[in-house]
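In this view, the complex is presented without one of its protein chains, the others remaining in place.
For reference, chains read A and B in written order, and residue numbers begin at 1 within each chain.
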Amino acid sequence: MRAILAVTIFCVGLTLSAATALAHHSFAAEFDANQPITLTGTLTKMEWVNPHGWIYIDVKDQSGKVVNWAIEAGAPNALLRRGLRKTDFPIGSEVVVKGFRAKNGTPTANGQTVTFKDGRNFFLGASETPGAPQ
Amino acid sequence: MPSGAQQARAIPRAPDGRPDLSGFWQVMHTSAWLDIQDHSAEKGVPAGQGIVEGNEIPYLPAALEKKKQNYANRHTDDPVVKCFLPGVPRITYMPFPFQIFQTPQKIGILYEYVHAVREVHMNSKHLEGPIEWWMGDSRGRWDGDTLVVDVMHFNDQTWFDRAGNHHSEALRVTERYSFIDPDHLRYEATIEDPKVFSRPWKMNLVLYRRKEPNFQLLDYECHALEPTTN
Partner (left out) sequence: MHQIVLTVVTLLAALAVGPRPAAAQGDVNPTTDVPPRPANIAGCPAENLAFHTCALQKARTFTPPRTPSGRPNLQGYWRSRLTQAWSVEGVPVNDPLATDVFQAWEPSAPEIVEPADRKIPYQAWAAAIGRRGVNFKQYIDPRTTCSSGGVPRLALQDASQILQPPTDDHVLWLHDDHHQFRVIAMGQRPAVGSDVQTWNGLSRGRWEGNTLVIESTNFNGYTWIDDAGDFYTNTARITERLTMVDPNTIHYEATLEDPTVYTRPWKVAWALIRETEPGFELIEESCREGERSLGRIREQGARFYFGAPWRFR
């Protein structure tokens, strides 16, 4: 069977022929594979920059304290080519981020998936290869 | 015949009949990137007559305050100090050569300074915004023998010079390139930004052809030139 698959539009092709692929150990140097994290928060800022976009979200912890997290996302040019713009991702939107914490303990994470309440994925991180956590 | 007159040399033309801007170009005004207005010398900086028509930049009041703040902090805040892309038109008057590649549909302008690239797409529409790029989106057309380039989709991060002259993301630049003679181009940039200026204003420059034998662009990989104590 040769089903040609619908490839999710938000893959930024970090695997093969590496669209803006950074060396393996640049992520591994910064982020801790042993500290996976899931965060739910509201979008406060988006930096639509290269080499990686950054999303900032206000996350309320159990005590009710709000911490602003910086999430490293994918490269924006794939989204731009698809016709998406910054304005398609409104400030204040609720976002769920799954990723890995920075080794240095700051509220920073490498976003593997960043999903909006309406189900849209945004800047899929480095995780579109088989076996990576979803 | 007027005395001392020289036969005007024909400007180079491409096969399609358009003036051929291909080749290596550079400003001789070595301090415009530091201050686009009239300025006296500072240590390491030659004096210069300004490239701003009328020497006046028509700031709105709040924007003028920002310019003054920028000026006060220029040695740290100028984005070029951080090796960032200089934007348009500053990239044109950085003291580095650039090379124009001309084909009928695309004109590539390659700058030695941080290998900045601008591709001028001829006779085509801007991409739909909002888009914020350092070097903007360039679309060109010919107006007789003048190349007119319309540039928009900028971010608000670049300065026009080290003196802190700035703009918003609403910036729109219209460039006009035309031959004075085969080895000199007249370059004019009209600046429009209703968030920052009360009216459009212009900069004017001469671009000189680099004629040294075997001339080519080399590297200025700015960030790699910073001293590092690994």
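Following the convention adopted for this analysis, contacts are C-beta pairs under 8 Å (C-beta built on N, C-alpha and C of every residue); 3 or more make two chains touch, one makes a residue touch a chain.
This is a predicted model, so every value here is computed, not measured.
In the whole complex the chain that is left out makes contact with A, B.
From the set B:37, B:70, B:102 or B:165, the residue in touch with the chain omitted from the display is B:102, counting the whole complex.
Of B:94, B:135 or B:171, it is B:135 that touches the chain left out of the display. Touching residues on chain A toward the chain that is not drawn are 1-7, 9, 11-31, 33, 47, 49-54, 70, 72, 75, 77-78, 80-82, 100, 102-104, 108, 110, 126, 128-134. In the full complex, chain B contacts the hidden chain through residues 14-15, 20, 22, 79, 82-85, 99, 101-103, 106, 108, 110, 114-117, 119, 121, 127, 133-135, 157, 213-214, 216-219, 221, 223-224, 228, 230.
In this text, only the chains that are shown with their structure count from here on.
Contacts from chain B toward chain A in the complex involve residues 128-132.
Within the complex formed with chain B, the residues of chain A that make contact are 48, 80, 83, 85-87.
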